[in-house]
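Below is one structure. I have some questions about it.
One protein chain is absent from this view; the other protein chains keep their places.
Up next, subunit A:
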Amino acid sequence: MPSVPILPSSSLRVPLNSTSDSLPTLLQTPSGLALVELQATIHTPNRVVKDDEDVAMDGTIPQTVVGNLSFPLYDPSTPDETAWMKSVLLYIGKHQLLKGEVKKLPKAMALVRRQDGSTSETMEIAEIVRYKIVFSQRPEPVGDDVAPST
């Protein structure tokens, strides 16, 4: 296939969904896609069939929850402050902690994927992201009592 079109996504022009406040404003993107960089690989236990049945019922995509992400310094009432970017925590399971930070990408990144429902090779830009959450350290072990429960 010598020539492949990449369409600009319509969602790029959709204004931010104000009800989706799970991420700090800075990390929010119109289609809700963000970048997380890990100096680690997350291994999940083999999938259990029950899992899939459960999620099918509540309409979410089949997935395995592996941890918890938090921004300990983020205060939604002062969204313009940037000090919170220095600290992001990701607990994996109950015994491992990744410490990271939010970094501005040197160059914005386009997330490109094959267009939904398209049979041809047409690609589309699903999102343009400008920040990423980076966990550049290896995981640290933590005790049961420290890790928050899911």
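In this text, contacts are C-beta pairs under 8 Å (C-beta built on N, C-alpha and C of every residue); 3 or more make two chains touch, one makes a residue touch a chain; residues count from 1.
As a working rule, contacts and distances are computed from a predicted model.
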item	value
Name per UniProt, for the chain absent here [options: "RBR-type E3 ubiquitin transferase", "MO25-like protein At5g47540 isoform X3", "Sister chromatid cohesion protein Dcc1" or "Small ribosomal subunit protein bS16m"]	"Sister chromatid cohesion protein Dcc1"
Absent chain, residues of subunit A that touch it	2-8, 12, 20-23, 28, 32-42, 44, 47, 52, 54-55, 58, 60-75, 90, 107-114, 123, 125-126, 128, 132, 134, 136, 148-150
